[in-house]
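The chains shown are only part of the set, and none of them has been moved.
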Amino acid sequence: MRTVFPSPEVTPGHRPPLSARRKTSCEPIFSTQTANSLAMIIITRPDATEEQIQHIVSRIADWGLRAEVSRGEMRVVIGVIGAEDKIRQKPLGAFPGVESVMPVLKPYKLVSYEFRGTASRVKVGDVVVGSKEVVIMAGPCSVESEDQILSIAQSIRDSGAKILRGGAFKPRIGLQLLAEARRESGLPIITEVMDTKDLELVAEYADCLQIGARNMQNFSLLREVGRTQLPVMLKRGMAASIKDLLMSAEYILSEGNFNVLLCERGIRTFETMTRNTLDLNAVPVLKAETHLPVVVDPTHGIGIRDFVPAMALAAVAAGADSIMIEVHNAPEFAKSDGEQSLLPKDFADLVRRVRCVAEAVGRAV
Amino acid sequence: MRTVFPSPEVTPGHRPPLSARRKTSCEPIFSTQTANSLAMIIITRPDATEEQIQHIVSRIADWGLRAEVSRGEMRVVIGVIGAEDKIRQKPLGAFPGVESVMPVLKPYKLVSYEFRGTASRVKVGDVVVGSKEVVIMAGPCSVESEDQILSIAQSIRDSGAKILRGGAFKPRIGLQLLAEARRESGLPIITEVMDTKDLELVAEYADCLQIGARNMQNFSLLREVGRTQLPVMLKRGMAASIKDLLMSAEYILSEGNFNVLLCERGIRTFETMTRNTLDLNAVPVLKAETHLPVVVDPTHGIGIRDFVPAMALAAVAAGADSIMIEVHNAPEFAKSDGEQSLLPKDFADLVRRVRCVAEAVGRAV
Amino acid sequence: MRTVFPSPEVTPGHRPPLSARRKTSCEPIFSTQTANSLAMIIITRPDATEEQIQHIVSRIADWGLRAEVSRGEMRVVIGVIGAEDKIRQKPLGAFPGVESVMPVLKPYKLVSYEFRGTASRVKVGDVVVGSKEVVIMAGPCSVESEDQILSIAQSIRDSGAKILRGGAFKPRIGLQLLAEARRESGLPIITEVMDTKDLELVAEYADCLQIGARNMQNFSLLREVGRTQLPVMLKRGMAASIKDLLMSAEYILSEGNFNVLLCERGIRTFETMTRNTLDLNAVPVLKAETHLPVVVDPTHGIGIRDFVPAMALAAVAAGADSIMIEVHNAPEFAKSDGEQSLLPKDFADLVRRVRCVAEAVGRAV
C-alpha cells in the first residue's frame, strides 16, 4: 500500500472510512448519486421480530430498491441496493426493530477522488492551484484605504505571493480598490461574498470568491456560487467535520461549478491558548478523499502572529496546495485582526522559508 | 447569596465571569456600549521596557481614553478607562510589550440582565413567553401537505401546545399552509427565515421568525430581522459559545428589536451516541446573564426520538421558559427528521409529564 | 415504540446505535463476549481485487471464523461470524483492499441492558441506589477537620442526604474522620481511591469506592477494584464518550464485581462560561444502554455554585438514580472547590426542591 505523501503526483492509496452513523437532519438533501449499488446497511435489534424484518424488506421493495438479508445469531443485516439518492430520503432508522443504519456509499460523489481519479487544478486568474507549485495568497484582513491595499499588494507580490486577498466590508468601495490593486500589481484577487444579494456585485470584481467559515452551510449561497463559473474557495466551518466540508462542496459542484478550493482554517476545541485549533490532519485526509485542491489559512487557524509562520511551514509539509497569510503594513492601526497579521518584512522572510520546505517535499514556490 | 432556581420570579444572584481572553476577528464590531468606565486591562510582559509602556499609555491618550498604571514586580497592569466601543476597535494586543489584554466590560450590553434589571417577556401572537407559564412549541420539521399540517396542528393544540412550528422549504406554499393551520387551530406560527432575500415574504406570514443554528452569525440576516418588530427566536450555533449567542442577539437588539428568544439546541462535542450535546448548562447561565427568555429544543439537541422526553423534562427543571418539540403523524414517511420526531400520542403523554415537572418548579403549562 | 421516561419501572425501548467506526488502540482488550454471531462487517474498497478479497476470506477462515460475502456493484461486504473476542484482536483494517470495518456487536457485554434485561440496584451500606428513590449524596470536597466533617455530615443527614462523600487527601487521617462521621451520623461513606497502592487502606473504611474522572481509564485500578465486592462509583472522564465509560465499567464487572454506579460529571467542550459541560444527555442514553444505576454530579459538572441547583433538578428530571452535591459550611475558607460548594442551608433548600421534581417524575427522595 502506498502512503500519502504531500507530493501532488502521488495517487492517494487510502480513503479513510466515513463515520458510519447516519444522522438525519432538516437540511435538504442533494441528489447526485445514481449508482445502482449497495448503498446502505441496516442492522436490526436483537429483539426485532420476523414481522418487523419483513415490514422493512417489503417497504424497501415498495420504494423500488432491493434488500439482501443476512441472518446472524442475534441480529439480521439487511443490505439495501439501489440509487443512493433515493435511499437517503428514507427514514430507515424510524422503523421498528432497527438498531442502526450505516451508509456504505459516501454522502458525496462529485467531490470524491474516485469520481475524477486524479487531482484537479483550479485557475484563479492565471494562477494554477493544485499543481506542483504551492501558491501563496496574502493580503490584509480588510481593505482600509487605497494606500494601504496598493502598498501591501506590491510588497507581497515582490516577496512571492501569487494571489491578493482582502475583505471588502464596504463592498463597492473595497472592491474597486481591490481591482485597482490588481491592475497595479498584476495579482488576481480573492474576496469574500457574505450574502446572496451581494453575489452579483462581488462576482463582477473577484477572480475567486471566498465563502467564509460562518457561511459554509449557507445552502442558498452555495447554490448560487455553484451557478457561476468563478473559482470558489470554501472555508471549513468552526464546527464542521471534514465530511461536512465535502458535503458543502458537493452542493457547489452539483450546480455545475467544479472550480472549488477547500480551505482548512481551524476548528473549535477546548484549547484556549490558540484562537482556533488549525487541523492539519485535514490536509492528508482531504488529499485522499477528494480531487479538489487544499488551501490552509494558518492566520485564522492559530490566530497569534508569532505562531503563524510555524503553522504555515507545517501546512506545506503536510501537503497543502496553497496557503493564505494575512499581512498588514501597520498592525497596530489595523481595523481588524491586527494581532494576527504579519508585517511585510516578516512575510518576506516566511516566503523564503516556505520555499525551502516546499522543495523538501518535492514542490516549488 | 441567592441561588438561581428555575422560577421566573427569582432575581439571579450571580453573573458568571466572562471568558477573559480577548480574541480579535474579522467580524465587524457593533457599538452600543458607551459607559465611560474601566473597560479593559492590559498586562505587560516581564521584559516590557519602560519605553514600550509609555508608548501604550500615550497611544491610549491619543485615542481620547485614559490609562491607569499599576506596577507589580514583574508586570505592569494598565487599566483603560473610556467608552467600550472605542476600545474594542483598538488592536491592543498588537503592541510590543503586551502579554495579554483582558476585557472587563462584557462584549454585550442591551441583552445583559443588568441592562433591564428584570426578565423580559416576549409575545408571539397572544402567547407570552417568559412568564410563569412554560410555553410548548410543537410541529413537524417541514410542512409537507395540507392534511399533514392541519392534522398535526389540531392534535398538538389539543394536547396543550401553544405555538405551531414548521419549516417551509418551498416558502410560498409552505407559508400559506402554515397560515391556514393557524386559522384552523388558533395557534400562532414560528418558521425559519434562511436568507435576507426571503425575509419580506416570511415576515408577511410568521408570528415569530426563527434564525437557525447555521445562521446564528449571519450578521446581515441578524441586522435585517433587527429592523422588523417581529419576535425572533435565535438558535445557538453548533460551535457557538454562550457568549457568542449573546453577542449575536445583541446585533438584533441594537437595531431596535427587543423581541428576542434565545434557543439552546445542542452543541458539537466528541460524543457520537447523541446527535448533538444538548447543553442544559446554558439555561441557568443565560437566565443569569440576560433578560431574554430561554427556549430549549431537545429534538435537535439529542436527536433520538426515545430520548427527547427525558431531555424536555430536564429542560423545564433547569428553568427553560419554553420548549420546542418536533411532532410528526407518520415519522416513517417524514421527508426529514423522521427518526427524531414524536408521534402525536407520545407528544400528548409528554405534555402531561412536562406539566408535572413545571408545577414542581413553581411554574405551569 | 415506548419512550424512555425517567421512571425506573419503564423498560427502555431503544438502544441507540454505537458509533460504528472501529478504532484500534494500544489498550489491552478484555474478552467477555463469546456469542457465535455476526460480529463485524468489512467493506472493501472499490478498487479491491478479487485476490485481496479471497485473502481476507481465507485469513478469516484460518482464525476459525466464518465469512459471509455479499457483492455490490462497487463494493463487497463481508460479514464475519464468530466469537466477538476473537475478532476484536484481529487487525482487519490492516488488510489491503479494506475500506472500513464496522463492529455489529457492542464492545461491552456484562454492562449492557440486554445482559440482565432489568435495571440493577446497588447497595451502599443500607442505602439502595437504582430503586424508585432518588438517593442524594453530599459532603465536602475534602475532609479538613473533625469539626468540619462531623458538622457537615449531621447537617446534610438532617436535610435528607443518604450518603456522605468526602475526599481524604491525607488518607489515613481523612478516612478515620470519615469513619467517625459515619458513626455519628449513620450515613454510609463514599471516598475516592486514586492509586492501586492505596486500595487496601481505603477499602477498609469506605462503603463505596469512587474512581475519579482522571482514573476512568486506569485499567490496573479498575481491575483491582473489580476484585473487591465493594460498590464502586465510576466517574466519566472529561474526554470519555459514553461508550468509553461503559467499556471501563465492563473491566470492573468482568473481574466479578457487579456493584457499579456510573457517574456523569461533565465533559470538556469549547464552552468556557461553565467549568465543564454537564452532559445530561448521557442519563437517558445510559438508562437505555445499561442496567447499572446512574449518578449525576452537578457540582463538578457546571462548577459554579449558583447554577448547581438548576442542574441538580434537571438531572433528576432526566432520570438520574442519584445526585452528588458538594456542601461546605464555610466555602470562603475551603481548602478546595470553595467556589462551587453549597452552604448547608442552600443544600437543605435544594433537597426540598429535588423532592418535588422527583415526585413529578414518579420517584421519591
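Think of it as A, B and C in the order they're written, each chain with its own count starting at 1.
Following the convention adopted for this analysis, a contact is a pair of C-beta atoms (placed from the backbone, for glycine too) under 8 Å apart; a residue touches a chain by one contact, two chains touch by 3 or more.
Quantities reported herein were computed from a predicted structural model and do not represent experimental measurements.
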Key: Whole-assembly copy number, given 3 chains displayed   = 4
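In the analysis below, only the chains that are shown with their structure count from here on.
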Query = Taking touching chains as linked, do they make an open path (line), a single closed cycle (ring), a hub with spokes (star), an all-linked set (complete), or other?
reply = complete
Remark   = Copy-to-copy rotation (chain A on chain C, CA atoms, range 0 to 180, rounded to a multiple of 5 degrees) logged as 180
Query = Can we say the copies chain A and chain B touch using the same residue numbers, with more than half in common, or are the two sides different?
reply = same
Approximate Å spacing (C-alpha centroids) for the pair chain A, chain C = 37
Query = If you average the CA atoms of chain A and of chain B, how far apart do the two points sit, in angstrom?
reply = 28
Task = Note the residues in chain B that touch 2 or more other chains, in rising order.
result = 19, 239, 267, 272, 305
Message = If we count contacts the way the header does, which residues on chain A are in touch with chain C in the complex?
response = 1, 15-21, 35-38, 41, 43, 45-46, 68, 70, 72-75, 77, 79, 81, 96, 99-102, 104-105, 114, 268-270, 272
Query = Which residues, counting only chain C, touch chain B once they are in their complex?
reply = 1-6, 12-14, 16, 18-19, 239, 241-243, 267, 269-274, 277-285, 287-288, 301-302, 304-311, 313-319, 342, 346, 349-350, 353, 356-357, 359-361
Note = In the complex, chain B touches chain A at residues 19, 21, 23-29, 59, 89, 91, 93-95, 141-142, 167, 169, 194-197, 214-215, 217-221, 237-239, 267-268, 272, 275, 300, 303, 305, 331-340
